[in-house]
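For reference, the structure is listed below as structure tokens.
With one protein chain withheld, the remaining protein chains of the complex are depicted in position.
Note that the chains take the letters A, B and C in the order they are written out, and that residue 1 is the start of every chain.
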Amino acid sequence: MITLLDLFSIAAIGVGTFFFFAGTVGLLRFPDSLTRLHALSKADNVGLGLVALGLIPRADSALSALKLIVIWALVMLSGAATSQLIGRALRRGRK
Amino acid sequence: MTPSVLAGLTGAALVGLGLYGLILHPHPLRKLLAFNLIGSGVFLVFGIVARRGAAAGFRFDPVPQAMVITGIVVAFAASAIAVALILRLAAESSHVTLDPEVWSKPNGGDTQ
Amino acid sequence: MSLRPFLDVILASLVLGVAIFTITARDLFAAVVGYVAYGLLLAFVWIRLYAPDVALTEAAVGSGVTGVLLITAGKRLGALKDVAPDRQPGLALKLLTGVLAALVASALGAVILMLPDPPPSLAPEAAAAADGPGAGLGNPITAVLMSYRSFDTMLEKIVLILAVVGVWSVGADKAWGDAPAPLRQQKAYAPMVFLAQMLAPVGALIAIHVFWTGANAPGGAFQGGALLAAMWMLTMMARLAQPPRVDAQWLRLALVAGPAVFLISGLAGGVVAGSFFAYPQALAKPIILFIEAFMVLSIAVALPMLVAGPPSERQDQ
Partner (left out) sequence: MAGLATTTPGGYLLVLAILLPVVGMIASFVLGGRNAERVALGSTPFGLALACAIALDVGRTGKPIIYAVGGLPPPLGIALRADGISAVMLVAAAVIVAAAAFYAREKFATPDGVGESRGSLTFWIMLQAIWAALNIIFVGGDLFNLYVALELLTFAAVPLVCIDGRAETIAAALRYLLFALFGSISYLLGVALFYGAHGTLDISLLAQRVQPSPVVWTAAALMTCGLLAKTALFPLHLWLPPAHANAPAAASAVLSGLVVKGSFFLTLRLWFYVLPALATDKAAIVLGCLGSAAIIAGSIIALRQARLKLLIAYSTVAQIGYLFLVFPLAAGAQTWSAIGWSAGVMQILAHAFAKAAMFFSAGLLAEALGHDQIAKLGGAARVLPLTLLTIALGGLSLMGLPPSGGFSAKWLMLQASVASGQWLWTLPILAGGLLAAGYIYRILAPALSDDRISSASPPKRSREAIALALAAIAIVLGFAPQTFFDFLEIGRPVVGQP
């Protein structure tokens, strides 16, 4: 018996996985490091957000749901910062 | 093959791999990395022992797992001391090597 | 769940692949980076072994803090004058060592397959003891660490203090009393500062949460302390904080707080509970949490000090 919430979960996780997949393809196929970084950081943040969103209805308590959101926020934060750091290291390496 | 047996075999392979690096790499930092590989391999052996010991409503035997946690801490402390020694050695001398021949040069009448 | 064995094999080969890279990489720094990635992958293996406590420790210490330690070391080594190239081992030695390593690994692998069936286990004893000495602790690993084998855990904290003294002792005589060199030499970079400002308070909260739930769920003093340590290192890397002087009284008190409180309660157990390192039945859980709180503090201070290295003379750039 598939409920509407289940459908929502499946859809969100599916789309999220697609973004991850796209990001990974970008990582493998794009020509240089900056564009790869671009693909990876953007796609993965959206991908993870959608996966987390899809999992929220399946969480067994409000606290677990909150934890999922916190995880997403933390990964976004550290992902954004590390992307900046890698980007700067790359720019320095080119000079 | 169950996941725990697979992890145990991975542990065995890691011990061998680390041993190879520990003996062959001349650079002490590489030796330290190799030592850490051996260490994690040994911890995985504890891991399979713990997983096999699942009983009495536990999915694992807590005793070996607790030992791994203690072991990881001790291994980190060891790495920290080794890194401090390596950096000081590099700062003091032009060669970061443990080759006894380099260090057995006659060094005059120096004392302790 | 027919997909799982397949994923396990992929995970194991990934771990081994990265390990081989770490050993064979030409470049020292690449090997170090390989090792950090290896530590993270290993944390997944621990999850698969139903060892979330170990996975947390491995991720935080085995990969995280050790990673910072090794990467800092790699960078500092690279910054030093170029090092005389060492003699590379000859082919014969390589072959011989390879054969030896392969022999050891296969013997070990064979022995692991030969472990007895049914496997011996202390899980039943631990379950039985949970009503006694481990009273009220829902996490059996915390019970083992803090009650049944508390003597080991206390000694391990002593090892940490000793390691700190050992690291400090490598410094120069003139620098004694000074602070270790900053974790990052250059001026702080804005995104790093932003990350530290945003993440450190949240991380500290999570660390306390991990410690607190450790009594009943995966987590505990060590994992919480390691997380707190990581947050302190983050603020030091962003140069929002500086490593403290090694002769600072508060630093030394914080370093010994965990083992000292552990020791005092252990000795008190000899008077109150009839045996050293025993806890009175009714108070076991609060006492254990009390000791653990101080251990969190000591670990949170000890790990960054181990990473920061010996005191160094001031050379601000």
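As a convention for this text, a contact is a pair of C-beta atoms (placed from the backbone, for glycine too) under 8 Å apart; a residue touches a chain by one contact, two chains touch by 3 or more.
It should be emphasised that the depicted structure is a prediction, and the values quoted were computed from it without experimental measurement.
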| item | value |
| --- | --- |
| Chains in view that touch the one left out, judged over the entire complex | B, C |
| Residue of C:Tyr38, C:Trp232 or C:Phe277 in touch with the missing chain, whole complex considered | C:Phe277 |
| Residue among B:Ala7, B:Leu24 or B:Val49 that touches the chain left out of view | B:Val49 |
| Sole residue of C:Glu58, C:Glu156 or C:Glu292 that reaches the chain not shown, by the stated touch rule | C:Glu156 |
| On chain B, residues whose C-beta touches the chain left out of the figure | 15, 22, 28, 31-32, 35, 38-39, 42, 45-46, 48-49, 52-53, 63-64, 67, 70-71, 74, 77-78, 81-82, 85-86, 88-89, 92-93, 97-98, 100, 102-104, 106-107, 109-112 |
| Those residues of chain C which, in the complete complex, touch the missing chain | 107-108, 110-112, 114-116, 119-122, 125-126, 129, 133, 147-152, 155-156, 158-159, 161-163, 165-166, 168-173, 176-177, 247, 249, 252-253, 255-256, 259-260, 263, 266-267, 269-270, 273-278 |
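To be clear about the criterion, only the chains that are shown with their structure count from here on.
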| item | value |
| --- | --- |
| Minimal step count in the chain contact network, chain A to chain B | 2 |
| Of A-C and B-C, whichever chain pair has more C-beta contact pairs | B-C |
| Chain whose mean Cα position lies farthest from chain A | B |
| Rounded Å distance, chain A centre to chain B centre (Cα mean) | 34 |
| Where chain A touches two or more other chains, by residue | none |
| Interface hub residues of chain B, defined as touching at least two other chains | none |
| List of chain A residues in touch with chain C within their complex | 70, 74, 77-78, 80-81, 84-85, 88 |
| Contact set on chain C toward chain A in their complex | 189, 191-192, 194-195, 198-199, 202 |
| Partner chain B, residues of chain C touching it in the complex | 4-5, 8-9, 12, 15-16, 19-20, 22-23, 28, 31-32, 35, 38-39, 42, 45-46, 48-51, 53-54, 57-58, 61-62, 65-66, 69-70, 73-74, 76-77, 80-81, 83-84, 86-89, 93-94, 97-98, 100-102, 104-106, 108-109, 112-113, 115, 119-124, 126-128, 140-141, 143-145, 148-149, 152-153, 156, 159-160, 162-163, 166-167, 170-171, 222, 303, 306-307, 309-310 |
